[in-house]
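Following: one structure in structure tokens, then a few remarks.
Only one protein chain is missing; all other protein chains are in place.
Each chain gets a letter, A, B and C, in the order it is written, and its residues are counted from 1.
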């Protein structure tokens, strides 16, 4: 399959699921959303129905329709559309994997089940294997996020010999700050063409130096352009510029983290920056407060993240 | 509705979902299972599709069919069949709640969503309220299990004025050892006819003295008779007997906890004690090891938990 | 040694270390403090230099002087003065243990070291054994508080055969809510005359029913009288009164817990209730806020915990 030949690299936006004020999915803006990512942010890969997309807050039928919409609207515009098909139920995860294959997605990603938990790496791999088998032609990505799953199994151990068990394995979304584990994933699999995608946006630079081949995150929806500047500087070995860009991004994330930063806030920020209405989240989340939105907007302006004119007079915080 | 009038009390078995060797649900033994609980264990209430039942490992359609089977087979035999309808997706939880009402279940229970988490008690109550509203005639129970959900909101705060928000609220399954929180749930709601069901089997006695009106747990599938003896002793204020029974139960639980005790092991133990084949669990769990089963069987025998002849010569561990 | 013959039982006050406004120890009020505990609270045992006493915030020489003062002032008034000699440094712990013996204390207690941590129960017991050996004639108590030490070793495993390793072992201060572990400590050591002292004041009743022989806590400084009423009701098998007393105590603790409750707040409350100036805590703690003190005082009044007239007209919260 063609898609399995091209390697997923660079920035991957963890997509937001736009909703109406009543918490129903607002499919109508996804086409516009695709264009915005490509044209304004320079981001051509998406990770659909993940944490940022409230994937596990959607019903299985909703997840199918969201996936379809992204594949359809992304055709000839996006490089890759990866669908997160992880679920607590193996059967539902398999159904979603099969569906992703049917609609022509470019890959599937799976989080470790986190209610009843696998005891060891072998059981975890068996679970992942059963999901992968439902889409035997699709590239498979393991979504490692131990702080959320509460599972202590190291990614490096999951990757050990994984191709013998999961032939479609193509890479890892690593959402943790343990760069020993991440580094050893890279080091021990150098011969293989895996994608090592880092998932902690605020410290991406620290993973690039450790061998990351790309990144999946929510901030690439609205800071993709800025982050691409960092990637370019890093490629050119211009580390001081790369660090300036990273710090600039950190200033924003550090600011919102202190206010309380999650999916609700990401929806509010994306609405501000892109002008595309992302709407409120669905329960169990609640809409970001007005206070948050006002503070975030002021910060975005002070950092020139709304205009992206990187040098504005009298704007001391703006990043050179 | 009749069911809303009778209070849920005494022991409630958290039902196991029997499976075939291939991990498909084995509906055929549920009738026999009902009879066993009623006749051999003296347990007449069940909590279906909870943690022990691998509820979140089943697809929504499987959860519907399991619920139907328990309601059908339990008719005129069981006092109450409570269906756990909690899910990460509000829509799926609502679908399951409505279905529980349609099939004539006696109540629904809901765990707090634990992937994206409610920030505060109001958001949590809003989520629960939306689920309850899908089954407006069914008694509603909140399933409090902070160690699993990672949510720090105290049950006592959730219960504060909950009837104004959720008129069908009838009680609490409290699966935690914080008996300040549990005690204050009881103390602050004395005027109301709530069920205060404790969910930590190995220390039920400590909750009875704090006002528990019943208990929901996995061990009542096979230690229901023994636990009922403890409840009777407690009712008669025969505390030394009650404590003997509790210690006896603890000896078994303490033993298996050290071997690694979870749903897989519960299925193996129930198969041993009841003779009804519960089968293996579904991924992400794996079948209990042979070593576990052998050790558990030996312990059950030494404690007379297989025969329930409580006084056997030369059996020092047996409980008087 | 005489003291080793009498068993430590009933309530044990975890003593506060009175300080001046400048954070120096105020030895002058300890005599008055002893009289208050005995005469007003009916508490005749003390646990000195523990968590409540800021024991680990004091220098070794200060700990020695505080211990001396309690032993001296308690003579012929208190039943037992137990000195907490736990420290991160084995040598300092041994020095304090030897000193406790020299001054004629009635026992020593030791917390597991929690910076560098023992890997398993054997290493932990070796550490405790080395401390106990420095005071070979003094009763030894193990202070189990896993939430603080971060050590997962269960108390039941530490007690397994402990008398062969620590002949002076006399009991356990169990500061946790895992009543399976606590219950098995009691159940497995029934033949031995150990003291099983519970350390979670707000749920003491749940441990009494599980076999606790006494309690060590900070609230017994000012709620000793009320708690003794609970113990008496429990002895008389008057469980409904015992529960009323427990709930009454919980109402206060539940109230202050929500405001933020620790050693600083305990000092403020004790000053309010006893009239004896306990002063501020030493860094890294800071004095309880005025707001806390005002709120706590109002609550104490509404519960009649200042006057202890247990039935006051128009005082709905007051405990009957």
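Definition applied: contacts are C-beta pairs under 8 Å (C-beta built on N, C-alpha and C of every residue); 3 or more make two chains touch, one makes a residue touch a chain.
Since we're looking at a predicted model, the values are computed, not measured.
**Q** Using the touch definition from the header, name the shown chains in contact with the chain that isn't displayed.
**A** A, C
**Q** Using the touch definition from the top, which of C:6, C:91 or C:258 touches the missing chain?
**A** The missing chain is touched by C:91.
**Q** Write down which of A:38, A:103, A:243 or A:272 is the residue touching the left-out chain.
**A** Checking each option in A:38, A:103, A:243 or A:272, the one touching the absent chain turns out to be A:243.
**Q** Out of C:51, C:189, C:219 or C:246, which is the one that touches the chain we can't see?
**A** Of all options in C:51, C:189, C:219 or C:246, contact with the hidden chain holds for C:51.
**Q** Among A:69, A:130 or A:202, which one touches the chain that has been omitted from the display?
**A** Looking across A:69, A:130 or A:202, the contact with the absent chain belongs to A:202.
**Q** On subunit C, where is the contact patch with the chain that was removed from view?
**A** Touching the missing chain: residues 51, 54, 56-60, 62, 88-92, 95, 112-119, 123-124, 126-127, 130, 148, 150, 260, 262-263, 281-286.
**Q** Extract the touching residues of subunit A with respect to the undisplayed chain.
**A** Missing-chain contacts on subunit A: residues 156, 177-180, 183-184, 186-187, 202-203, 205-211, 237, 239, 242-243, 246-247, 250-251, 253-254, 257.
In this section, only the chains that are shown with their structure count from here on.
**Q** What rotation angle, rounded to the nearest 5 degrees, superposes the C-alpha atoms of subunit A onto those of its identical copy subunit C?
**A** Resulting rotation angle: about 180 degrees.
**Q** Go ahead and note the Å separation of the Cα centroids belonging to subunit A and subunit B.
**A** Going by mean C-alpha positions, subunit A sits 37 Å from subunit B.
**Q** How many Å are there between the centre of subunit A and the centre of subunit C, using C-alpha atoms for each centre?
**A** 50
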